[in-house]
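Note that this complex is displayed minus one protein chain, with the remaining chains in position.
Should a chain be cited, it is by its letter among A and B, assigned in written order, with residues numbered from 1 in that chain.
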Amino acid sequence: MRIASRGLPLLLAALAIAYPWLVPNYYLVYAGALTVMYAAMATSWNLLGGFTGYVSLGHSAFFGLGAYGTGLLVTRLGVPWVVALVVSAVLVTAFAAGVGVAAVRVRGASFVIVSIALVSMMNLVVQGWRSLTGGSTGLQVPSPFPGLHRGQTHMVFFYAFLALLALALLVWWYVSRSRFGAGLRAIREDEDKAESLGVPTGAYKVTAFCLSALFVALAGGLYALWFGSLDPIFVFSILIGSYMVLMSLLGGVRHLFGPLLGALIVAPAGEYFLIALGETQIHLTATGLVLVLVVLFMPDGILARLTRRRAGPSIPDQSADQRLQEVTP
Amino acid sequence: MSSLRTEGLTKAFGGVRAVDGATVELRDGRINGLIGPNGSGKTTFFNIVTGMIRPDAGRVLYRDRDITRHTPHRVAHAGIGRTFQLCRVFPRLTVLENMLVAVRRTRLRELLAGLRDRGEVERARHWLRRMGIEHLEDAEARDLSYGQQKLLELAAVLMAEPDLILLDEPAGGVNPALIDRIAGLVRDLNAEGRTFLVVEHNMDLVMGMCDHVIVFDRGAPIAEGPPSVVREDPRVLEAYLGV
Partner (left out) sequence: MSLILQGLALGVLTGGLYALLASGLSLYFGVMRVVMVAHPAFLFLAAYLTYTVHTAFGVDPFLALPVTVPVFFVLGVAVQRLLVARLAPDNLAMMSVLLTFGLALTIEGLLGTFYTGSYRSISMEYATRSLTVGGVSLPYDRIIAFAVAALTLGVLFAVLVKSRFGRALRATIQHPEAARLVGIPTERVAGYGFGVGLATAAVGGTVLALITPFFPASHWVWIGKLMAIIVVGGLGSVVGAALAAVLLGVVEGVVLVTVDATWATMMFYVFVFLTLLARPQGFFGGRLAHRF
């Protein structure tokens, strides 16, 4: 059992690395890169959502800002793409800190509303500020690898997103094993109680919010360099944000690999719908229905189903008194 | 030395003054009882002292430092711990994880430290052993009985190493054997130098355990002194019987 649980991730990692060479065509490399991108974003989302229970439907704001930041730095200032990617992500994180201070003051549903407001706001700004962003016509970003053909670019970005995913997983894992992570989980369970135990909940939440925004912004920047053309309506769409939520919930927000598993199901399914049904809007209905079903019947996700401990309280009540008899002199 | 001192604390909800000019002084090293009829403002007083509610007026001083309007976690860092009336633990964390939530001071190095940091885990096991629930460390807190949860809550508060501990109805909803056990623990912890302020309706427990009793009525203390004196005070009887 132990060997299986250690070996399985290694095997999957090896498979992921070999994936572009295993598939027969570049379309599947493209679809793979897209899936890994969503997996990285969902895992980053889970840095906030999974630990603290603050569900953000507006994380596409950070995706879009990261994308536009990188694109603008490259096109307007002629900054090398690596620098643009990093600087843009840092700027977005700083922005997230400012937003976070206001946003995490409210809990539960109010927080979700704020996150929706955030992404709508960013969408308005980017579309309205035509002179800088090109408005609703979009922004063209030159490819960082002009020597490569389209398929080779897909391969490069497949590995770039894979590295980002690995980084996000590593950070999630590290946080989950730290005292910081224990504090974040305590916030999810009972925020006032955590505060009374000395946990600076406000600072914790803002930190988690920023960390989560950082990796999503990096994904956005990579996306800008990869696709080369940014459409504000797409990158700031609530749909991207809801994909992150759906993937995480479906896989299981309490598990390291939950969002990854969710992405492996949802992203290919989305691509399949696109091919099978064409450019209709019915894929929205499919996404919506899956979300409804997950929320109703599997709110803890697939992994929780698989790893569920045996049902019912594991400690019989009377054992407390028995223990008391033993320790009371 | 003075442990906790409040001066003229006042808090109104709508038109009702839940706490009304409460001036209280606790001396270090005592077990203080806080009694009074329902609705006399005891829990609101707790909430103000621990920073969960902001007072309309008045000051809270701890060891002569003004902590009025401090956020709850800063109050905790100052050395005040508390339990809640309806015992509150983190239901879906394990017992050991519950113990490791408490933060004594905000230092980056400590926050990034691993959860299984040996020193902290040893401290956690020490307190779990003293509560008699060390065998449950891997169980999720929601699977514990109510009494076990009460012990866990107290143990988790002790992880923050408070000098003053506010207990809100420690005997509420637990069986007599456990009440005796909790009373014994409080006495032991007090003998080790911790000061207590205990809100409790079980008069036998209060009178048997406390060195000093403060009686609240309508949001302010109306009498205080050793249990034997307070028990005979006519104002106390009047407050309870509601004449």
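The rule is short, and it goes like this: a residue touches a chain if its C-beta (ideal position, glycine included) is under 8 Å from a C-beta of that chain, and two chains touch if they have at least 3 such contacts.
Just so you know, these numbers come straight off a predicted model, no measurement behind them.
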Chains in view touching the one left out = A
From A:23, A:86 or A:116, the answer for touching the chain not displayed is A:116
Give the residue, chosen from A:16, A:41, A:89 or A:103, that touches the chain omitted from the document.
-> A:103
Of A:59, A:179 or A:283, the residue touching the omitted chain is A:283
Contact partner of the left-out chain, one of A:16, A:55, A:85 or A:187 | A:55
For subunit A, which residues reach the chain that was dropped from this view?
-> 53, 55, 57, 102-103, 105-110, 112-114, 116-118, 120-121, 124-125, 127-128, 238-239, 242, 245, 249, 280-292, 295-296, 299
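Heads up, the rule we're going with is that only the chains that are shown with their structure count from here on.
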Between subunit A and subunit B, what's the gap in Å when you average each chain's C-alpha atoms?
-> 40
Under the touch definition given earlier, write down the residues of subunit A that touch subunit B in their complex.
-> 177-183, 185-186, 189-190, 192-203, 313-315, 317, 320-321, 323-324, 326-328
Which positions of subunit B touch subunit A when the two form their complex?
-> 50, 52, 71-73, 76-77, 81-82, 84, 88-93, 97, 100-104, 106, 110-117, 120, 132-133, 135-136, 139, 142-145, 147-148, 156-157, 159-160, 175, 177-178, 180-181, 184
